[in-house]
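One protein chain is absent from this view; the other protein chains keep their places.
After this line comes chain A, so read on.
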Amino acid sequence: MDKFILNYFNTIRISIAISIGVAISLFLILIISKDPGASIGYLFLSPFLSRIRLESLISVAAPIIFCGIAIAIPFQAKIFNVGAEGALFIGAVAGVVFAIVTKMPPLIHIPLTLLVAGLAGGIWGLIPGFLKAKWNTSELVVSLMMNYVAYFLGLYIINYYFRDKAAGALVSLRISSSAWISTLPFFSRTSWSIVIALTFALLVYFLLYHTTLGYEIRTTGFNLHFAKFGGINVFKIIILAQIIGGFIAGVGGMTEIMAIHRRFNWQVSPGFGWDGVMVAIIGRNHPILIIFASLFLAYLRIGGHHLNLMSDVPYEMVSVIQSVIILLITAEAFLVQWKERITVKEAERKEIPHGTTS
């Protein structure tokens, strides 16, 4: 038993954090709701009870997966870049502009639009990366500020040059229909975007764990001095990791537009970048775990919306669960004493024969 706990400590720790988050929300619902049974059902069961909601769950997860893996790459190199939000936003702006002004056969138009969005996102990742590698600026601060730059620059471009004056709201012109991403066959809501997201997740998994570049990124993250000593050009790696991350975030933003809105309609930043930070932490920067973390987050969101709609408990209940989970996972000391006690016990049992201790 003790051995099992030690081997799977991280998984157990995250499961316990999630359970505590859920337990707290159950407790809160019990206090505030007039019909707690139904409310709990709306929050935790409803996502599975209708096909539409299940499909929405998958659609909601797609951009979160993109941003999760986008963040995970610099995180693996121990670069705390939180610029996925900005890269996603500016990527979507660039992609929308490209898809408005061009028309091509869909087979070329879709990948080309995604490429343009990715490149714009990549440039957004490059800037904090370059400043970090060159002058050791804080990538956290720079990438955070770059999010605002992306936001206002993006709105300026869309609202002044590509605004749809016929529409009743502040939105861009429609993108060419050749750049639309359609829904999957046999589905009514879920589009190909989830397939693209999963493909990227698998590619990033391969990149990180099976290529020389991935080895360089992870080794730089494990120990920068060791990487330098071994001959890795850490300057190059720090920049590359953020360019790739920015690229993926940009693609993620544009996929969302091409699959759902088909025009630029974000007047507030959509927040996927922050969801990405969250799932990267929950999924310990591992692309495959990030997929599951994203689905879990989407599940909470869908349940939360239904809860908001159907009961007297507000949507913010979801934020409570999220915050508790993140707090517990990022608190390094959480359950560490438990682990140390078991480690000590195991070691004592193995190393000290009975009789010498009294």
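FYI, a contact is a pair of C-beta atoms (placed from the backbone, for glycine too) under 8 Å apart; a residue touches a chain by one contact, two chains touch by 3 or more; residues count from 1.
Note that contacts and distances are computed from a predicted model.
Name of the non-displayed chain as stated in its UniProt record, restricted to "Electron transfer flavoprotein subunit alpha/FixB family protein", "Peptidoglycan D,D-transpeptidase MrdA", "ATP synthase epsilon chain" or "Ribose import ATP-binding protein RbsA": "Ribose import ATP-binding protein RbsA".
Within the set A:213, A:310 or A:335, the residue that contacts the chain not displayed is A:213.
Listed residues A:8, A:48, A:152 or A:226: the one in touch with the omitted chain is A:226. If you put the missing chain back, the residues of chain A touching it would be 210-215, 218-219, 222-223, 225-233, 340, 343-344, 346-348, 351-352, 356-358.
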